[in-house]
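Of the protein chains in this complex, one is absent; all others appear in place.
Labels run A and B following the written order; every chain starts at residue 1.
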Amino acid sequence: MIKGDYMKFYQKIIKKPWTYVVGGIILAILNIILFWFSGKTWRITSGFLYWGMGILEKFGLEHSNWYYFNVYGNELTKGKTFFNNEYTILNLAVILGALIAALLASEFKWKKIKSKKQLVFALLGGILMGYGSRLSFGCNIGAYFSAIPSFSLHGWVYAIFMFVGAWIGCKLLFKFLL
Amino acid sequence: MAEVRIDCMYEACPIPLIKALKKLNNMKIGDVLIMETDHSCSITNVIEWAKKQGHEVDYAEVADGEWEIYIEKRR
Partner (left out) sequence: MSSSKIQELKKNRQLNYKGKKNQLKYGLIFIMIVSFIYLYLFRNNFIYSIIWLLGLFIGFTLQKSRFCFTASFRDPIMVGSTSIFKAVIIAFIISTVGFAIIQYKSLGGNIDTDIMKIPGQIAPVGVHTALGAILFGIGMVIAGGCASGTLMRIGEGFILQLIVLIGFVIGTLLGARHFEFWDKLFISKSPAIYIPHYLGFPLSITIQILVLIILYYIADWYDKNNNMMAM
């Protein structure tokens, strides 16, 4: 009996994919809890910038000379470094959470890069997203998933133009990747 | 009935879906398309799309993190 219940639980929760709606509801609730406890909403790309800056500082660059780190509250909070901050914690936790989910379902697999083209597009896509996220004060999470519920108009504008970008991206994909 | 195999290993979204779509266009009704994929999104994404198109569809896990998706062309 108990073993049967366990198997049912395993099949349903751990093994099978959940529906999108369930995922959306849980993510919304987690974002609310995060906002409630830390006073900050879910953001990702600022953490990527911090990692990059942290590496550059190892080579002797000084971040305080950068205009970016002196405006719009972009400066590091006291007591935090480019590697020791809440974004690092959150980003690493997301990777590990996904890893655990994949392992429990026995779906983990190292997936190698298939072609040079794939590699170039991945790198290019990453650079475009990173650059874009600085212009618009966030990525699909910071300027969209967390911005629209914050009642900031830029979230809505962001959403509309992300559709435009995705449309151009689809055209490029059909032209070059297939 | 014919079986057509497509290899979508190491491909990221949405390439598997587009490959399936292109292949299915050249197949006869009753033929089965077998897609090999290791992209976890495919087993929701491709299956949902195939169902919506009115095809018969199912999948099986063939190794850790690898699946085969079976689509029988219906229209």
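Quick note on the criterion: a contact is a pair of C-beta atoms (placed from the backbone, for glycine too) under 8 Å apart; a residue touches a chain by one contact, two chains touch by 3 or more.
These numbers were taken from a predicted model, which means no experiment stands behind them.
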item	value
Chain not shown, touching residues in chain B	1, 3, 10, 12-15, 17-18, 21, 32, 34, 40-41, 44-45, 48-49, 52-53, 56-58, 60-65, 68, 70, 72
Touching residues (missing chain, whole complex) on chain A	10, 15, 17-46, 48-49, 51-53, 55-56, 66-69, 71-73, 86, 89-113, 118-119, 121-155, 157-174, 177
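As a convention for this text, only the chains that are shown with their structure count from here on.
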item	value
Separation of mean Cα positions, chain B and chain A [Å, integer]	28
Complex interface listing, chain A residues touching chain B	17, 20, 102, 106-109, 111-114, 118, 173-174, 177-178
Residues on chain B engaged by chain A in the complex (per definition of touch)	9-12, 14-15, 18, 38, 40, 43-44, 63-66
